[in-house]
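Removed from the display is one protein chain of the complex; every other protein chain stays in position.
Let's look at chain A:
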Amino acid sequence: MINKKVANINEALQGVSNNMTFMLGGFGLSGIPENAIAELVNLGVKGLTCISNNAGVDDFGLGLLLQKRQIKKMISSYVGENEEFERQMLSGELDVELIPQGTLAERCRAAQAGIPAFYTPAGYGTEVAEGKETREFDGKMYVMEEAFKADFSFVKAWKGDSAGNLIFKGTARNFNPVMCGAAKITVAEVEELVPLGELDSNQIHIPGIFVQRIFQGEHYEKRIEQRTVRQRD
């Protein structure tokens, strides 16, 4: 099997530089590549364009990169819950492109699948469709959306092996699988890197062909954004 395992986080992020475009998995704070984000903060790379469904919270997730003004542009679907983000956006320091969540996912998937563009009904007749080609199919209007182009994808999985095979857990899966293989280099971090052959081939969510580098994250905080519980009777 081709070995995708890298020795450490430095090796995992080799080649990352200023003004690059990154895809980052996660929904809210669930399933975000915590270790890659921490290292991007360490490296201090700037002028980044980040494609990610959300922008973290003030002191965690992508919020850490925003605090340090490392992000030039965010492409997201929902950015509430982050005051620093809102401030930078309304003051014009940060360029923000908001796009429908399904369109975001499909633009990743299209990049992964070698499809340059597709038509979606989402956003037709709204400002999201401005300047884009529209077309009618069977009496309904659609907007043409293009595949993303990115330098690196940073994804987080539950388990993986040295061949780069990945298994996700719960709703921490979200955008991670569709970002694998959607950028020039996909860096996967996992909670548990298991020996080759331990993962059941029937249960693999993402085959290793979509992953170039894999490492086991040193630590996962897995912060909960909205802790909701019910009382025991």
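The rule we apply is simple: a contact is a pair of C-beta atoms (placed from the backbone, for glycine too) under 8 Å apart; a residue touches a chain by one contact, two chains touch by 3 or more; residues count from 1.
As a convention for this text, contacts and distances are computed from a predicted model.
The unshown chain of the complex is recorded in UniProt as "CoA transferase subunit B", chosen from "ATP-binding cassette domain-containing protein", "CoA transferase subunit B", "Septum site-determining protein MinD" or "ABC transporter permease". Residue in contact with the omitted chain (choice from A:Met23, A:Leu40, A:Val79 or A:Ala147): A:Val79. The residue from A:Glu39, A:Glu106 or A:Asp161 that touches the chain not shown here is A:Glu106. Contact residues of chain A toward the unshown chain are 27-31, 53, 76-81, 86, 89-90, 96, 98-106, 108-109, 120-128, 158, 168-178, 205, 222-232.
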